[in-house]
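Sharing a structure here in structure tokens format.
Note that one protein chain is taken out, while the other chains of the complex remain in position.
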Amino acid sequence: MRKGLRFLAVGVAAFGLVGLFPAAAQDDVFRVAAVSPSATNDLAFSQSMFDALTMLDEEMGDAFEFTFQEGTFVVDDAAVALRDWASSGEYDLVIAHGSQYGSVVEELAAEFPEVAFAWGTDVNTFDLPNVSAYTVAAEQGGYINGALAAMLSESGNIGVIGPIEVGDAKLYVDGFVSGVNATDPDATVNVTYIQSFGDVPLATEAATAFVSNGADVLSGTAQMVVGPIGVALEDGLWWFGTQSSQAELAAESGVSFQVYRWDVVLRDLIADIQEGTLGGESYVLTLENGGIEMEVSEFTGLDEETLATVEDTIASLTEGIISGDIVPLPSAEATPEATPAS
Amino acid sequence: MNRVIQVRTTSTNWLRAVGNRLLDVAPLLVALILAFLVGSVLLLALNVSPLAGFSSMLQGAFGSENTIAETLVKATPMLLVAIGICISFRGGMINVGGEGQMIAGAVAGVTVALALSTSPSLIAVPLSIFAGFLAGAIYGGLAGWLKAYFNVNEILSTIMLNAIAVQMMNYLLNGPLLDPTEAGVNHVPKTARIAEQLQIARLSIPLPEGVAELFSLQNAELFARTRLHWGLIIAIVLAVLAYFLLWRTTIGYRIRAVGENERAAKYAGIRVRWNMVLAMLFAGGFAGLAGVVQVLGLQYRLQTDGSATGFTANAGFNGIVAALFGGLNPLGAIPASIFFGGLLVGAQKMQRDLGVPAALITSLNGLIVIFAVSSEYFRAALARRRSLGGGSMSGAQPVTAPPETAETRIDPGDSIGLVSS
Partner (left out) sequence: MNILEVLGSIFTASVAAATLRLATPYLFAAIGETFAQRSGLLNLGVDGIMLMGAFSAFYAVLMTGNLLVGLAAAMIIGGLMGLAMAFISVTLKAQQGISGIGLYLFGLGMSELLFQTLVGTPKSIQGFPPIYIPGLSDIQFLGIGRIFFSQNILVYLAFLSVPVSAFIFNRTNFGLKIRAVGQNPAAADAMDVSVTRVRYATQIIGGVMAGVAGASLSIALLDVFQQNLTGGMGFIAVALVYFGRWKPLGVMLGALLFSFVNALQLQISAVGIQIPPEFSTMAPYVITIIALVFAGKQSERPTALTVPFQRGE
């Protein structure tokens, strides 16, 4: 597909004078292309992948390059990008960062068996040898955040704002609720799914509704949380986040954040691909494998003593979850295990 | 874009007609050039060479067999919506409900397709498609009915109905229609994949021997390894049929009469209310077709991220633009849809290659629309000059309408240029 001047279909011949794709050199550079639904600066899902790729880029220097198409929440647009990358033959790994892209990956991977695909969050590799799936046990960090929320809440009233009940958003919220209930059975935790990933005004008003009903701790997931974070700041509430660090935005309201470290998965993937294995495995980020990091906000307004308790609690809960003593969610609802232990 | 100018020539003098048409199109081209100039300035501001930017766009839209196919794939739902928009706008109904009607069509179509998954395709495919048309028609007709009998403004009702359709779809995809394999795991709101024999076939064109080698194509059939599907052909055939419906049948005549002058239509004995509903039934039906064709021809399942755009990719909205660019003529909408399809697909390529935010193209699209509708002023001025000089005109209409027709008025026909009524 990278030949130069090419005659074009009838009627568009006038546009034909373009071309000359820079030829892909078969060199030692590992090239990754990724598409994500929201912006790479969303402080949430897309940013977590962008940050991971940037990290690898810094680590590996000239041996690594990546291309990123953001804001592609229309599945069909992502399909165009993915097909373009796959057919160009220039990329060692093509990442579809969004569980909504699954059917596209399934189709493309079958059509381009020589290209390595990774997609998430999901565990399904479609039994194709060139597809890797990755996901995150978001309920683990959700559980810890929920437990801390119950601990810090004085009113015993906690509000959670979610987008739609899917994927890691649902896991996080369910884990959070479970964490609250396990810590303080008397606490109330109410959840609003606002049916949108991006509607900041609605998310803000949902947060305000929680506050006026007595909530003193908020949490939420997806990129519209910038609104609720503002509410937490303004009304002096505690905020718990997930996906990426929102410490800076949440300032003194921020307590802890579950940060996705996709670089953990990516390192494995790159190593495998360089050895000639194009896929076939599914990966799960967990506390155990370092794919989930609990970050305590450096800007938090917590006093020293409470902060120490928070850190201790995170440590002991992490230990409990890793050892299996604490089960954030009943297994039927939790993240399925990875195919091989990774 | 030049193709469209040959669509209809009423003049016996073929050459002069073509000349006139070129003059018709000229302001539109100027508008495009202007928009691209602004785009160049923006690209420069972003430290990107405009030449690199636009050549990347062009390449992404028409630069290879695959990108041409993607452009056509993008154009297909847009064209189907645009056909409906031509009918409703001609009937004086400003239908901005394409998104909701697409969703209605897709939901109905996928439901039928899933229910008939074991039936022979000869029965199941037409039934699914018809279900999509019907559901879209009912959803569009609802807005028409509210307008005709309750005087509810259709811009308003269709905006509301769009929002309602999205939530309806979300509800169904989270519950009754949810892919059983999703239930425990990710809960991504999507239906199961529709059976293979119910999918609209991919489209490829066998080439005469030697042609593939001549142009160094990989396959002996053009578009063989692309996503191009028969939906495109369906859309083009329907565009032709809709053209005949509008200008060669009494049904079309009545719809247009109501759109052009409601009062006069009433005096002529035309049932104004029924024709309003009818225009919306057609508009919704075609948008519904766009929805079901996306499902059966491309995505093979219905899925969303909770927003309308997540499924429709804005085709319900862009279809309006394509229809107006095509002069509110279904035939003009064909090249217009392909043009906008190319623009959208090319913009993504530019983002991938050069890291230019796709938002740039959204704003550029806006400018193209603005400049194009504004160019009508100059086109009309040109036309006036020519008609004063005795040149034959193919039905340009005065820009100003008599005030009493204002109630449901959208400038009929020539408001954009290209093709006349």
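We call the chains A and B, going by the order they appear; numbering starts again at 1 in every chain.
Heads up, the rule we're going with is that a contact is a pair of C-beta atoms (placed from the backbone, for glycine too) under 8 Å apart; a residue touches a chain by one contact, two chains touch by 3 or more.
Since we're looking at a predicted model, the values are computed, not measured.
Among A:94, A:194 or A:270, the one in contact with the hidden chain is A:194.
Only one residue in the set B:72, B:198, B:234 or B:361 touches the chain that does not appear here, and it is B:361.
From the options A:69, A:121, A:178 or A:223, the residue with contact to the chain not on display is A:223.
The chain omitted from view is touched by exactly one of A:204, A:256 or A:289, namely A:204.
Touching the omitted chain from subunit A are residues 39, 41-43, 71, 159, 188, 190-196, 198-202, 204-206, 208-210, 212-213, 215, 223-224, 226-227, 229-230, 233-234, 249. Listed here are the subunit B residues that touch the chain not shown: 42, 46, 94, 146, 150-153, 155-157, 159-161, 163-164, 166-168, 170-171, 174-175, 317, 320-321, 324, 357, 359-370, 372-374, 376-377, 398-401, 403-404, 406-407, 409-411, 415-416.
The rule is simple: only the chains that are shown with their structure count from here on.
With centres set at the average Cα position, the gap from subunit A to subunit B is 35 Å.
Within the complex formed with subunit A, the residues of subunit B that make contact are 3, 55, 58-68, 70, 74, 167, 170, 174, 184-190, 193, 214-216, 218, 222, 225, 227, 294, 298-301, 303-307, 309-311, 313-314, 335, 342, 344-345, 348-349, 351-352, 357-359. Residues 1, 3, 6-9, 11-12, 15-16, 18-19, 21, 33, 37, 67, 69-77, 79-81, 83-85, 87, 99-100, 102-103, 111, 121-124, 135, 163-167, 170, 195-198, 332-333, 336 of subunit A are the ones touching subunit B in the complex.
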